[in-house]
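Sending over a structure as structure tokens; questions will come in a sec.
In this view, the complex is presented without one of its protein chains, the others remaining in place.
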């Protein structure tokens, strides 16, 4: 909880509305959350202002606000920069990590603990887990029954891992995502990430994978999904149940992958896409648009797999064809 | 050693043949190994049954077995699932890792040991090695003379590393591979991996590489081969002598790469291929079929390198050509 006057002071803003309330945390503008704070990034998001459940909204000075809003407004010079400042403040308030180590952990006797394991405050581990050597677990993580964490894995705060999962060596779960705000001088500001990662039951994460936490909400890996090594998952990604993700795949931020999808090795998916149920993506494909349910795509850029094969056959005949046509 | 009756009980199967024998470990059906157990995955593997050296073979109930087999058969509902169960049992029997740490190690005085190094049971280190800080070495690993392991490397059990090798920071050697068995409900079961990794003399592995161990046998990296960073090697891969593997290359499971091959950066090779001696694979190529001895291929999918260059030249003229043809 941070008092609105403290936030106002930090942001050098003006309050329009209730000056005596405590802000619980950040939320998105679209849905919002009672007691929480959001912001209007661009004028196209103004439409969400009247109906958001957020209690406080940061807006640019230059924007004309509708009368009789139920939300409290903080007017600032630059709402994006101001929200980053708020997130940094919020993030530090959360951060007992820096104060002390290991208070109030729940570690059952059935846990196998390797050497040099670091477990931060308020971590909860269920029965029959293996936490191998040199693993780091940030505060408030929850780890389900029978889950195995291999050596040298880093798990950042607030991560939730289900039952019977395997997280293989040197993977990083829940690091902050690649969200940047670029100001008018071309300087890039890293947006603090206060969300988390949720890994459901029976998931396997390969060696040296990186799964970023959500900006405000969660990055989610669904039940039974299996990853090979060196997979990268951006912030706010959702992956459904029983997917297969092969080695060196990269998934851009906020992309949504539905149940039973197969992603071939080294394939790449840009941000904000939908890959629907049972789709198959061939190895080394480059996905720049949504992929339909049950379809099989491949190539760079990816198209229907059969068409891609045909295309490649014709391309192999192209030199000959070109010669003929040139005549 | 696990007695066959214990295995039968675990698998809920019926024994046809010798009911009083101890099973040493798993083996493949094709060659087999005396005293060991294998299984028939699909009916096309039945042809190996009569001549395999395996002493015990798990088969589906539904399969008709030839009479007078010298091998003992265990009949089960689903041979694939049953073999996974056996491997899990075998794997736990092997796993003294969880009982205690560091008994019976062989660490000569000439070894440089960094801080927080974890060395498990029965590890053998030869003279003049450097094992840097935060390295984890699983049980029964063997490390040859003069080899250097950089900080934060994870080396899993049974790995064998030759003389004068360099394993650079944060690499993972010998984690379990990406072998899945998908049942009729679409649930993917991870197949336990009881093989290992063998790295021969004078090999260099870059930073943050991942090399998976064999399912039953070994993943092998040949003498003098050099890896750049972030290379991924799947289970059961064989790489020959003096190969050059550039950064971010991915090699699919069971692929065989012969001597003196060069793999360009970010290239990807699917599983079960053969890349013959002295072949060169251009950077960012995608290899979907065998590559001949001494040939130079590139592109996605990869073709002869000269043809690929020609193809790209013609492609650059395509818009113009298309315009003319449309007329």
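Every chain is named by a letter (A and B) in the order it is written, and numbering of its residues begins at 1.
Going forward, contacts are C-beta pairs under 8 Å (C-beta built on N, C-alpha and C of every residue); 3 or more make two chains touch, one makes a residue touch a chain.
As the structure is a computational prediction, the values presented were derived from the model and not from experiment.
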Which of B:217, B:230 or B:255 contacts the chain that the document leaves out: B:230
Residue touching the undisplayed chain, where the options are A:129, A:172, A:243 or A:281: A:172
Hidden partner interface residues of chain B, rising order: 112, 114-116, 130, 132-134, 150-152, 166, 168-170, 204, 206-208, 224, 226, 228-230, 242, 244, 246-248, 260, 265-266, 283-284, 299-300, 312, 315-316, 318-319, 322, 325
Chain not shown, touching residues in chain A: 98, 101, 116, 118, 134, 136, 152, 154, 156, 170-172, 175-176, 178, 180, 186-188, 190, 208, 210, 212, 230, 232, 234, 248, 250, 252, 266, 268, 270, 286, 300-301, 303, 307, 310-311, 314-315, 317, 321, 325
